[in-house]
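First the structure, which I've put down as structure tokens, then a few questions once you've had a look.
Only one protein chain is missing from this complex, and each of the others stays in its spot.
Up next, subunit A:
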Amino acid sequence: MAGTGVVAVYGNDGTITETKKSPFSVKVGLAQMLRGGVIMDVVTPEQARVAEEAGACAVMALERVPADIRSQGGVARMSDPQLIKEIKQSVTIPVMAKARIGHFVEAQILEAIGIDYVDESEVLTPADEENHINKHNFRIPFVCGCRNLGEALRRIREGAAMIRTKGEAGTGNIIEAVRHVRSVMGDIRVLRNMDDDEVFTFAKKIAAPYDLVMQTKQLGRLPVVHFAAGGVATPADAAMMMQLGCDGVFVGSGVFKSGDPVKRAQAIVRAVTHYSDPEVLAEVSCGLGEAMVGLNLSDHKVERFASRSE
């Protein structure tokens, strides 16, 4: 996967510029090292240590997990950098943090405190309804959410070095994440068998850049690492997302909102490694205590974070 897919960047005067400061392959490289792993949301240094001990390959530092953002409402913004710094100091694994969609200064701040990845997240209240951050302007790599192939490729063109499904964060309900991953994988399957001459129209149809659509067709997968996110609550959920074709899993409210976070975190890590081994999955699913309660999405009062951006 590396060596291919250098995303060409056009500067303001139309010429091709060298990607600022850090080659795209280095940004993608960290995501490739996170493959097969679990990234957990944590709100305190203690939780971060629990996550690291359980085998998380990275932590997402925030002030409130998505389930709490939902229940408390209000405007959700980037977390206090002090908290993020404390979490970073407490673990040796990579640390990520969220910035609002389009809020490039929040991203600049996160880059300045030296964390490893920024998640331009629809879970926070968007700052720009029309545009996302131009991620090529940063040394720090970004992960963005998507609901379908077109969105994924648009984010990659903007400079995202890693993609995740949006799912419906904070609901503990896997249905949306499954919908999104099936949509992306389904479109890729269609694309793989498509006649090359038809790709121009397909790219127009999904509103994605032609060069990335062709690259996806040739690779048979997204040009970047693709994780599952949004509603993973059990080891079975995590393993299913892996079997559907994801490279790894984000778990947000699912771990620390459950009855026994330590055990559940370990179980989910093991489930992602042994995702196609039902005996191991059965073993790790036993005796986990209460899962997070979650929300049923047929209730119309539940806000859909995933539709906040295109």
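By definition in this document, contacts are C-beta pairs under 8 Å (C-beta built on N, C-alpha and C of every residue); 3 or more make two chains touch, one makes a residue touch a chain; residues count from 1.
As a working rule, contacts and distances are computed from a predicted model.
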Name per UniProt, for the chain absent here [options: "Erythropoietin", "glutaminase", "AP-3 complex subunit mu-2-like" or "Response regulatory domain-containing protein"]
"glutaminase"
Given the full complex, what residues of subunit A touch the hidden partner chain?
1-3, 22-23, 25-26, 29-30, 32-37, 49, 52-58, 88-95, 111, 114-117, 139-141, 266, 269-270, 272-274, 277
